[in-house]
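Here it is: the structure, laid out below.
Every protein chain but one is kept in place in this view of the complex.
A and B label the chains in the order they appear, each numbered from 1.
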Amino acid sequence: MDRRQFLGTMAGAAALGLGKISFAQSANELRLGFLAATSGPAAFLGASERLVFDLMVEQYNAAGGIGGRKVVPVTYDTEGNSTVAAQQLRRLIESDKVDVVVGPSTTGEALVLRTIAEESKIPLITMTGTESIVVPPTPYVFKTAPTDRHVSLHMLQFAKEKGWTNIGIITSADGFGQAGATYLKANAEKLGMKIALAEEFGPRDTDMTPQILRLRRAGIQALMIWSVNPGPTIILRNAEAAGFKTPIINSFGVASPALLEQAGRSAENTYVSTMRLLIPDLLPASDPLQPVVAKIAKEYRAKYNQPVTTFVGNAHDAVKLVELAVKKISGPLSRDGIANAIKSGVSFPGCNGMMAYSATNHGGQDDTLSPVVMVQIKNGKFVPA
Amino acid sequence: MKSANSSLRRNFIRLGLLVVGIAVLDVALTSQFYRSTLTLSLIFAIAAVGLTLLMGFAGQVSIGQGAFFGLGAYSAAFAIQQLGIPPLVGLVVAAVVPGFFGYLIARPILRLSGNNLALATLALAAVFYVVATQWSSVTGGIDPGITGLPALDYFGLSHIHVVLWLAGICLVICTAVALLLIDGRFGRALMAIKTSEVVASCTGVDVARTKAIAFAIAAAYAGIAGALFGYFLRAFNATSFNVGLSIELLMMVIVGSLSTVWGAIFGALAIMVLPNLLEGFDHAKLLVYGLAMVAIMMLAPNGLGETLAKLVTRRRVAE
Partner (left out) sequence: MDSFLQNLISGCLLGCIYAMAALGFTIVFNASRIVNFANGEFLMLGGVGLAGVVVTAGLPLWLGVILAIACTAFVGVLMQVAFLNNARSADELSLVMLTIGTGLAIRGAGALIFGRSVTFVPDFGLFPMLLMGDVYIVSQGIWIALTLVAVGIALWYLFSRTTFGKAMKAASQEPRAAALCGIEPRQAAAAAFAIAAGLGGLAGALLAPISAAFYENGVFLGLKGFAAAVAGGMGNPLGAVVGGLIIGVVEALSAGYVSSGYKDGVAFIILLLVLLFRPQGLLGGVSVKRV
């Protein structure tokens, strides 16, 4: 009878799951899968990425689809958990029969999904910033976010130009923070700068005063924070209370107008290295990405009545890449066809840089334009630094 | 004595049916998605069987099995990648290392009971998680963690088939060992301890040693499960082994039924399959999942396995 229970449950599971896929498959549609953490610790990335994904799909279908093909979105929440993400990707491939998958947004998940995508031969456009996902390039995996290497280099070079070569860093004990710490340390060495002290904190910690005091004793010239909120806001407030006067440079992890509200006075005069989406209205008209960034920022704000996060760009560029690749295909769509279309060369100005996908570049950004810019907070506003 | 033997025989027939069941499902399931759900259920079932032995039979609570699960995953990965040991032997390493640590820790920790033991094991899981995230020269931390584990494509079968069968075989062996142990002297000693440690020691049971062995076995089972988990995903990081994993394993054995090892297998399946069925609830998924757990415990306080078994028997009697 145990076997009966066992089989019964599996059959029940199968019946319930199968219900979802018994729809007619139309030749004239693009089945577009989307995977991101809309709950769990990585939801800060996934939530706004999902919103912009929904927005763009709606726009395509209102305009008659992509190249006449109706876009059928299928989205799942990965909870930021690589096991769940792996399950959801298999479901997208097998049950939902999608043509291409956009996501996931964290490195841990992407490393697991990469092997599945290659085994199942489905194009996977990840929204992560880790170079090892696409270097060396594998046939089906691409990414859109600027690499952590580029961003950390940008922060360090800025500090070096200011003459701050003795640096302290504080990073969160999660995937985002640990990757940042690794690249900051590696690049500082290359630039001949010194990381005098590297501190960490738990992503749910409530008080970072002990770390701030240690950093104050270390006699550093600048402090770099690599984490997402609420950590950096708490650090800025602790630093203000402790009279910590050293210049502070935040990573794009906090690049959101919410920082101005939440950190308030304690964010004054600090710097943020950010993708252009944070300041769509401050970009000079000469900036080649200005039209793209301003357009999506305006539409996003109009639809959701909330400020854009910089992570919106990761999903925007991924969906844009799918659009351009699909438009290149005249006959019936196939997974291989989409992957090959991308590898045969797709270039466009994205939110995260001048994108130039090719057989050898699966990472997107070409090297001519930095994907990030430095801003400073002055009188409660972001201004170009 | 005769009845004990016949129950053992019945259990081994069930074990045979489990093998047949896995084989049928492997052929019947056309989707890799369902096959991977089955594989993960089998993998977690191994850890759950060990935990049932510890909690259900020896009466010792543990909310720290995630630590041994993770230790097994890292030991196997280390054995394969740094020492060049083949993956099958890696499974042995993944059983021995956590088993050994489990035995060492068991002596002091199992002097505790009730809430203290629950907290001590929870603390173990928390400490393990911190070490796994920080000792990045060995574990790779949270980013990137362990990557590039080999694909197991033996006998011309694909990776997922091989892992499915590997997990199935390990589960059958581990369950068989557990059943034999429960049926023998060791099992009677465990049950004596569960009833009263004082009485057990009066009847000549070495209480501390018996408990430590049960703890070590549970740790070894969790280690094997962890190694298979790593093999299956081929890349993993410390976030997989947070305190939530230990609580999930605890949920599996309680939801399944603590009174029988079959409950553990059933519970693992339930906990792995349930979230997939709730996908349609979208943002309300967590709320519905929590309420489902509450409903299960309200309607079947002894676990799904035992309650369903009773239902079936009752119906049979009625017939």
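Just so we're on the same page, a residue touches a chain if its C-beta (ideal position, glycine included) is under 8 Å from a C-beta of that chain, and two chains touch if they have at least 3 such contacts.
As the structure is a computational prediction, the values presented were derived from the model and not from experiment.
Summary of contacts with the chain left out: across A:Ala173, A:Leu278 or A:Val308, the touching residue is A:Ala173. When the omitted chain is restored, the residue from B:Leu8, B:Leu29 or B:Val288 that touches it is B:Val288.
Across the entire complex, the residue among B:Ala28, B:Val130 or B:Leu157 in touch with the chain not shown is B:Val130. Only one of A:Asn166, A:Thr209 or A:Gln290 touches the absent chain when the whole complex is considered: A:Thr209. Within chain A, the residues in touch with the undisplayed chain are 38-41, 43-44, 47, 173, 199-202, 204-207, 209-211, 213-214, 216-217, 229-230, 233-234, 237, 241-243, 261-262. By the touch criterion stated above, the residues of chain B touching the omitted chain are 55, 61, 108-109, 111-112, 115-116, 118-120, 122-124, 126-127, 130-131, 133-134, 198, 243-244, 247, 250-251, 254-255, 258, 283-294, 296-299, 301-303.
Here is the rule we use: only the chains that are shown with their structure count from here on.
Each chain gets a centre from the mean of its Cα atoms; for chain A and chain B, those two points are 35 Å apart.
Across the interface of their complex, chain B is touched by residues 1-7, 9-10, 13-14, 16-17, 38-39, 76-77, 80-84, 86-87, 90-91, 93-95, 107-108, 111-112, 114-115, 119-120, 130, 132, 173-176, 178-179, 182, 200 of chain A.
Listed in rising order, the residues of chain B touching chain A in the complex are 14, 17-18, 20-21, 24-25, 29, 31-34, 36-38, 40, 133-134, 136, 141-145, 147, 151, 158-159, 229, 233-237, 239-240, 262, 265-266, 269-270, 273, 275-277, 279, 282-283, 285-286, 305, 308-309, 312.
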